[in-house]
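Below are the structure tokens for one structure; questions will follow.
Apart from one protein chain that is not included, each protein chain of the complex appears where it belongs.
Going by the order they are written in, the chains are A and B; count residues from 1 in each one.
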Amino acid sequence: MHDLGSFLMQTLQGLFYLLIFPGGLFALSLGLLFKGVDRKLEARFQRRVGPPILQPFIDCVKLAGKEEMVPRGAPRAYFVYAPLLGLVGMAVCAALLPIPGVTHGMTDMGDLLVYFYLMPVPAFALMMAGSSSGSPFGALGFSREMTIMLAYEIPLLLVILAVALLVGAPASAEFSLNEIVEFQLANGSFGLNPVMMPALLAYLMFLPGTMGVPPFDIPEAETEILEGPLLEYSGAGLAFFSLTSAIKSIVVLGLGVVLFFPGTLPGGILVNIPWFVLKCFMLMLVALTFVKVASARIRIDQAFRFYIKYPTPLAALSLILVWVSR
Amino acid sequence: MSFISDMTVRSPWLFRINAGSCNGCDVELATTAFIPRYDVERLGCKYCGSPRHADIVFITGPLTVRMKDKVLRVWHDIPEPKVTIAVGICPISGGVFRGGHPIAGPVDRYLPVDVNVPGCPPRPQAIMEGVLLAKDIWLERVRAQEEARQSLKKLGARPEEKKEEPFIDAGYL
Partner (left out) sequence: MLGIFKILLRNLRQGPATHPFPFAEAHTPPRFRGRVTMLPEKCVGCGVCAHVCPGEAIRLQPSLDNTGYSFSIWHNSCALCGSCRHFCPTGAISLTNDWHLSHRQSEKYTTAEHHLVPYLRCAGCGEPIRMLPPELAARIYAHKPPGVENLGELMKLCPACRRLEILKREAIAAANA
């Protein structure tokens, strides 16, 4: 009986982490809110009034009520479940995310390597969507998504390795997110550590690529390939993609906070949740909103060259410095 | 329920079809979208690149014979409920091109147009007025759809099987 009770308890706890906090509802609403603030700020930077801050929520409500269409000739199962795949992948990511000073995430083994495998899931979902939609624009978006993903995953991997080696010094590598947070709480944030500065820069450059904002919105360029993989989606499918991108923004921003600025404030949960949100927001402001309004879309080969030329050597530099210093 | 439909009409996504227009009206539509002075995004509007995402569709141009099939095809790709706005005098009446041999229009011969915005081209404010009218019509449609769904539920009837969407072969020329 006792085992069953604890099993039920654990299951409920897991579901809570997955569906409400920090995954699911919390990440979803925070992500949509960030998106709304982002759109509003973008409008202000362009001297416009901009949409209401809750506009992404309204968009999702509207999309849920629209007719859904599946193009003739598209493999139905792939087409319908691709958006769900991305959403589920990101929800798991969000549930595993530790919020410093608040929660350790769903399991205590929230792991950088798991993240490295789960983060491309939305990109894979987009690729599935693009290749199954049966439209030439979708196929084009698919190939572009794959190219840019290959480009931005390399610096991410190097950043992850640098962090893991620094935390695991001197003998091994430590991939557990909670250990990383603990290490930084004890020894100072990596964002302020000169050895990790290049890695932070590389991570900041990785953010716009993975979030698909200008200048790296090449796979979903609505003016040249008509939103690429999303071209054939309408109604709920499209809403799922927008939710996925909302959770993804929280996941990548939260990961940035965990890896580089996990400092906590004294005062428990009620202070640390807003503190975490504020740090995520500052990261978004620097890495997404400013970049978005200040740049225009570049070509796919330029994007690939950019990622090979700047973030990859920066992250590698950090890795070498960490290796030398340990 | 009315809360949801009220929410729904606050996010009209716009799509434009050029049915052989001289680009005058398209320039005005772009102006309405991108110039800070008019900022149509403040009403929740967004221009989308794909007809599948659209709620309100602008049609410009007199509907030339060559464009007719393509316009119909794109229009049928827009999910319901949708609202159609004819922008400029060309789609409404043929305008200065009326009666010309390459003109198949006016557009409302082939499509149910809901709002007309005359002008050559209409000024951006007039287009925004048209969008507001279209929002009213859209709200009526969403409400009607909900009522129909509810009455179906009350009757215990199963919702009608979705029909195959009409497919018009444009036969890429």
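Everything below uses one rule, namely that contacts are C-beta pairs under 8 Å (C-beta built on N, C-alpha and C of every residue); 3 or more make two chains touch, one makes a residue touch a chain.
Predicted model, so just to flag it, every value in this text is computed and none were measured.
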item: Candidates B:Ile4, B:Cys120 or B:Ala144 - the one touching the absent chain; value: B:Cys120
item: Residues in subunit A touching the chain absent from view; value: 43-50, 290, 293-295
item: Contact footprint on subunit B, counting only the chain that is left out; value: 36-39, 42-43, 89, 92-96, 98, 108, 112-120, 122-123, 125-130, 132-133, 137
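Note that only the chains that are shown with their structure count from here on.
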item: Distance between the centres, which are taken as Cα means, of subunit B and subunit A, whole angstrom; value: 35
item: Partner subunit B, residues of subunit A touching it in the complex; value: 39, 43, 46-52, 55, 58-59, 61-62, 65-69, 72, 222-223, 226-227, 230-235, 238
item: Interface residues, subunit B side, partner subunit A - complex; value: 4, 7-11, 13, 36, 39, 41-42, 44, 46, 48-50, 52-53, 55, 77, 79-81, 142, 165, 167
